[in-house]
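The other protein chains are all here in position, but one chain of the complex has been omitted.
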Amino acid sequence: MTPTLNVQDLRIAFSHRAGNIEAVDGVSFQIGPAECVGIVGESGSGKTQIFMAAMGLLAGNARATGSVRFEGAELLAAHPTALNRIRGSKLTMIPQDPMTCLTPHLKIGVQLAEVMVTHRGTTWRDARSYAARMLERVHVAEPRRRLNQYPHELSGGLRQRVMIAMSVLCEPSLVIADEPTTALDVTVQAQVMELLRALRGEFGMALALISHDLAVVAGLADRILVMYAGRIVEVAAAAELFRRPRHPYTAELLKCMPTIAGPRAVRLPTLAGQPPRPGEVLQACAFAPRCSRAADRCRMERPELVGPADAQVACHFPLSHD
Amino acid sequence: MIRYFFTRLASAIPALLIIVTATFFLMRAAPGGPFDQEQTLPPEIMANLQRAYGLDQPIWTQYGRYLKSLLHGDFGPSFKYKDFTVTELIGQGFPVSLQLGVMAMALALIAGILLGTFAALHRNSMADYATMSLAMVGIAIPVFVVLPFLGILFGVYLHWLPVAGWESGSIRHRALPVIALALPPLAYIARLTRAGMLEVLRSDFIRTAFAKGLPLRTLMWRHALRPALTPVAGYLVPAVASIMTGSLVVESIAGIPGIGRYLVQGALNRDYTLVLGMVVVYSTLLIGLGLLVDLLYAWLDPRVRH
Partner (left out) sequence: MGAFADEAWRRLQSNPAAIAALCVMCAILALTWFGPWISPNDAQTLDWLHLAAPPGRQSAHWFGTDRLGRDLFVRTLAGTRVSLAIGLAASAVSLLVGVTYGAIAGYVGGRTDHLMMRLIEILSGLPLIFFVIVLTVVFGRGEYLLFFAIGAVGWLTMARIVRGQTLSVRRREFVEAAIASGATTGRIIFRHVVPNVIGPVIVYATLTVPQIILFESFLSFLGLGVQEPGASLGTLISEGAAEMEAAPWILLVPGGALALLLLCLNIFGDGLRDALDVRDGAP
């Protein structure tokens, strides 16, 4: 079966006056139909750029090489017109900051309905009533009234619901949720995650859940990719990753996660040290300077990602749990 | 929104009153009068003249009388064009000046916005540099140099267009003055639009619009244009002021029978009522336009409405 998203050896470089900066450095992975994949890493690890490349939204000074196939169709070299048929309908995105991602001078109704009008060729009238039903579906009260409101009249949580409704309007195959809860209040975060889970059950779409926080993806993801400095360092089924992390970085991330059960730490541990600066060319394992297990080999030779598709790790000395 | 508009309207009236009052008293404070330059008149004729124009009255009476007649749309008699009232002079020339100004403004807006958008979309290309260089020329070179240059080029050498005159309804007579008058605001609008557009194209909501798969044309028209035009709206009043200023020289170079010449001639002749009348007309126009711009802001950005 064709994977919904198939990324092969993707590299993304940004050209700057000072030289090129590699943001994504040879990344390969697949997302299957109806699968929910969590992509976790610190900010700057390149996790968002991968999906920007898929959507054709990279900045003007960025260059992407490799291959990104969506349901078999290559996206990287695609003509904007061809890309426009896919994005917004089959491949959609829930952006990070709901406060700034809606057009300020257009009513919510127009911004929702135009997706249907563009991709399904419906009339504005039909599109609006469909949009209202979808707002109701994502638990927005008084959907008819919301359609006639402007973005600034809505709270952050409501706007994020609008964005979610927008992303599922055309029954997509893959929804990319880029830090969907980071900008929201804690109470709203849980509701949004619950909503995503429900919609996934209903529409059967695949979900790429991008976050810097393992806790966010924990409840929803089937499989988790951990990224560090532009590369994938570990891939594992979610339950397995939490129980038996193999890459030292993953283990450190897990330690930083607050748990409800267990003794409450006085202070949450944080990861010591800094990730490598973007643009730094590395011969060694990028994590070596911060790794407590690092040996000479880690500073000489970069570990490759090895192992079966659902249990890969890029480490010379992975943690073992035998 | 409507209440906001009326508050602004209420503050516009005192502003206008202040301008009229200041101009009125400034001119009366000046030494000399409108009849100085004529051959020395016998004192009794001078006194008759003064009486005829009400200049023998105390200044506050004159001021009160002037305001009262203004309310009836009467700008008083001209001191120099003796057979006409100022209202008549302005009434004759105003439609011509208005037509010239509106055409220039329309050209500046349409061409400026199109060029600015075009340059922003082709950022850092040759087309962008060419457009922006042209804009620099338009901003730097004054109207009274551009119009004669165009006149010499298209009129004297190429014989394509007439250099001067304003025969009723003839597009060919309007072409050069309108282009010359429109050029500086056009260039400025192009630069503002380009900068505004670049800013907007970087914003999150435009990224969302791209992610929705909207065709570029829809995206530009529906999502990008309005916010990109906010700086242009802020420039509208200065643009009209620039066209008004420009029309003073354009009308005199191209021999257009508008009201532009009255301000300068009135100033040279110390024709109090004529200058006052012109100041009233121009400031009313600008202040009224300022009110319209406030409404425009509300349309461009709904957040302003609160």
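Order of writing sets the chain letters: A and B. Residues in each chain are counted from 1.
Going forward, a contact is a pair of C-beta atoms (placed from the backbone, for glycine too) under 8 Å apart; a residue touches a chain by one contact, two chains touch by 3 or more.
Here the structure is a predicted model, which means the values were calculated and not measured.
Interchain touches from the omitted chain, evaluated on the whole complex, reach B. Touch with the chain omitted from the figure is made, among B:103, B:211, B:248 or B:300, by B:248. The residue touching the chain not shown here, chosen from B:13, B:47 or B:268, is B:268. Although one chain is hidden here, its contacts on chain B can still be listed: residues 15, 19, 23, 26-27, 29-30, 136-137, 139-142, 144-145, 148-149, 151-152, 155-156, 163, 188, 191-192, 194-195, 231, 237, 241-242, 244-245, 248-249, 252-253, 263-264, 266-268, 270, 272, 275, 278-279, 282-283, 286, 290.
In this text, only the chains that are shown with their structure count from here on.
Once the centre of each chain is set as its mean CA position, chain A and chain B turn out to be 53 Å apart. Within the complex, the chain B residues that touch chain A are 123, 203-205, 207-216, 218, 222-223, 226-227, 300-303.
If you check the complex, the residues on chain A that touch chain B are 55-57, 60, 80-81, 83-89, 92-93, 95, 97, 100-106, 110, 114-115, 118-119, 150, 152, 163, 166.
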